[in-house]
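The complex appears here minus one protein chain, its other protein chains still in place.
Each chain gets a letter, A and B, in the order it is written, and its residues are counted from 1.
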Amino acid sequence: MSHLIDGKPGSRHLLMGNEAIARGALEAGVKVAAGYPGTPSSEIIENLASVSADRNLYVEWSVNEKVAMEVTAAASFAGLRSLCVMKQNGVNVASDFLLHLAGSGTRGGIVIVPCDDPGALSSANEGESRHFARLVEIPLLEPGDFQEAKDIIKWAFELSEEVRNPVMVRSVTRLSHASGNVTFGDLPIPDATAYFKHDGPPLDPMQGVMLSYPVAIKHQRQQQKLQQAIKRFEQSPFNTYSGPQDPGLLVIASSACYLYCKEAIHLLGVNKRVGLLKLGTTWPLPARLIERHLTGCEKILVVEEVLPFLEEEVKILAAELARKIGIKTFYGKKDGSLPMVGELNPDLVVAALSNILGVNYEAVPEIYAGRAAELARAAAPVRDLTFCPGCPHRASFWSIHSALQLDNRQGFVCGDIGCYSLAMLPSGYSTLKTLHSMGSGTGLASGFGKLDRYGMAQPAVAVSGDSTFFHAVLPALVNAVHNNSNFLLVVLDNSGTAMTGFQSHPGLPTDAAGNMAPGIDIPTVCEAIGAKVVVCDPFDLQQTQQTMLRLLEDKDSVSVLVLKQICALSPEKKAKKTYEMKVEQTICLGENCGCNRLCTRVFKCPGLNWDKDKRVSRIDEVICAGCGVCASICPAGAITKQEVS
Amino acid sequence: MENTALLCDPYNVIITGVGGQGNVMASRVLGHMLSYKGLQVTIGETFGASQRGGSVMSHLRISKASAWSPQIPKGKAHMVIALEPIEALRVLAVYGNPNTRVLCNIRPIQPVSVISGDSDYPSPEFLEQGIAELTENAWFVNVTNAAAKIGNPIFGNIMMIGALAAVGNLPLNREDFKATISRTMASDKVEENLSAYDMGVQMIHS
Partner (left out) sequence: MRVFGSQELFEDVVSHDLCIGCGACVNLCPYYKSYKGKTARIFPCDISKGRCYAYCPKAEVDLDELTKEIWNRPYDGSPLGNYRQILASRAGKKMQKGLFQAGGTVSALVTFALKNSMIDGATLTGREELTPVPHLVTDWQDAAKYASSKFMAAPTLAAVNGAVAKGYNRLGVVATPCQATAVAQMRLNPLADKDFADPVALTIGLFCNWSLGTRQLTELISQKLDIAGIAGMYIPPPPAGIMILETADGRVEIPLSEIKPLIPSTCFICPDMTSEFSDVSVGMLEGRRGWNTLIIRSEKGADLVENADRKGYLETEELPQKTVAHLSRAAGEKKARALRILIRRDLVNNGEGRRSAVRIPPQIVKKILNQS
């Protein structure tokens, strides 16, 4: 990705939002960047890692977001500009430290970039990071387009150094993963000296100690910092207005919603009636700016994702200013103009505007819409998510599910976060019976494993990926062993953080920048903690199932079964078939076998197709990854594998 | 600067297919080609979980004026480039209108539900008829076969770009393509890709 540093100042590029943010960090002279992979944020660290040698940056994939923020904070204390990147859930993980960091204050600018996922396109929740800014009381910024995504970072660093506190810049999927035109600025000279001054007067923010204590004094200072931020916000170039002087309806929007509103106003042709106030500084709100805009209108529509955060803040201001500006009518989430859940889009904003303004809008003639929907229903079967061809998780969950059924005690699997979360779906044999946050599968299983005294005879199983293991499973495993819990942890080790793009993690021998690094061995760690450990190849179905059955019967300890097999999408593995697979047409009896199409109906690998004409199974050579597992599935032995030389 | 006239502003293109087909790559190449001519391009993508065999879309907004919503509004697609035929129908159901044009690769990729026998994959005739009914113009090509013949499925996307240029609704040409890919690829790769591009053009002209 060296295009991020190739372009001259003033040159114009088509960049992904995350690339714009990375370029913004480079233009701001960031020296340290840390994060944990999480869609839609991962490309920021990846891009910075790819130029880290050229720009003398330290870039780290930390074990989790809490540690990432601590690493970032260290750089800040030592006077360097640093960037911490995560998806929305990551702020939850880092929040305890962030709370205290906001108390202790910072030195070198520190910008936290959470990338939220409204609509949960790649998440198991659509929680938001914005509320954390208010909770821990730090300034919050939200870029509204791609140029702003770059420019706002430098502004955020300047603000952070002025108030000596972290600044949150919140992005969303539809900015981070969308692309738009960005004009580059200057790149500073990449030099820096790190020094943590700590022996001056203790309460001196630049020379003393970095504590959130004494709390009364530090919290008071935090309030002053916020007031200072508000002063800057009143003049910020990231709050823009377009529209008539005194609009009948004022739309207040932030983040990607700005683009939806712009589009909606254009579609309805109401740009002479509607004003669009785009806020880039969204907490704390610049009261004078808001007051100016509220004065000139009667109705206000607030457009944001996901919860009515901005809407509530504006309403509070409006209540405080009511005597001055009069009573206003508000539209947004709370009155049902916009949905309370899911992501927004131009059509939802159009519907809200239509309603408020009494303007009709038909996107497409009704007849066409009806016919198109009918054809799609008839001819476009849904594409369920599934594991990739050759994915070791398919084999692992086949074995886990089968073993639990054979064991026959209504055992269950507590799931965790990663590609293997797909095991909650039929293509993963609906194996997962709980799914929450990183590391929670093991924590839950640790709890279930103590309930035998109340008559619980069901074996509990937890699954975890190799990256998840280091992120959050370790403390839960320690808890389980120390408290004599009884369950089986299956670590699905596919040698990478696969779901988010195959980033490295502490279990691997490389770091974020691709350099050699000590890899920490999972089986050794588990044994040191005191668990019973076995390692198997998930592609060996029989061995895996027999081992699992044996471990499930162990009522005394915490067992760890490491299923080690590399991800099908990993750079080492990609496109290299181990086996050439074939369904012997003379042996496969199709529906006459009595197997009820075990391979295509149940196993469901995309590389195995059901030939509706010949009524037998066949391999799709283009899609088949050649892992060989299906050869063990067919009860008639009709699937053969031949090693590729 | 050459002609950068647009039939509509913004001109809306959807590239759709199945996760893993190279959707994103195609949208990037196209986006860069147009951006390089001084046009403003906004691209919206679906990443992450949808790549695991799910339906994916890239929405491209091409404009002289500004950036636009990364999601095209309902019924506002001018051009749909489908790397897989049932995805064309799926996209038209939400974003199509009677004036939409479609460039469609007809090689099916069976969803897991079809593979497992839970649903049926429609016949090619039904698909072509349905798509034709919902559009002003539809071009059907088989870039998967052609790309397999020259050794890599990913060339299918390049062929679609060539075909799109040949359709003529956007200010695209071979020089723009060559300039764009030369910036990121080695010269031997450039030649391969140019051949694929030319094959795509041929598919429309023949």
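Simple rule for what comes next: a contact is a pair of C-beta atoms (placed from the backbone, for glycine too) under 8 Å apart; a residue touches a chain by one contact, two chains touch by 3 or more.
Being a predicted model, the structure only gives us computed values, none of them experimental.
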By the document's own contact criterion, which visible chains does the hidden chain reach in the full complex? A
Selected residue (touches chain absent from view) among A:A68, A:V182, A:L508 or A:C595: A:C595
Tell me which of A:L549, A:I566 or A:I587 is the one touching the absent chain. A:L549
Among A:Y368, A:F412, A:Y429 or A:Y579, which residue is in contact with the omitted chain in the full complex? A:Y429
Where the unshown chain meets chain A, residue by residue: 401-402, 405-408, 429, 549, 594-596, 598, 601-602, 635
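Quick note on the criterion: only the chains that are shown with their structure count from here on.
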Euclidean distance of C-alpha centroids - chain A vs chain B, Å: 27
Residues of chain B defined as touching chain A within the complex: 18, 20, 28, 31-32, 35, 40-50, 52-55, 66-76, 86-87, 89-90, 92-93, 96-98, 109-122, 126-127, 130, 133-134, 148, 153, 184
In the complex formed with chain B, which residues of chain A make contact? 3, 12-14, 39-40, 121-122, 145-147, 173-175, 177-181, 256, 259-260, 262-264, 267, 345-347, 350, 363-365, 368-369, 371-373, 375-376, 378-388, 419, 422, 427, 499-500, 597, 600-602, 604, 606, 608-610, 612, 622-623
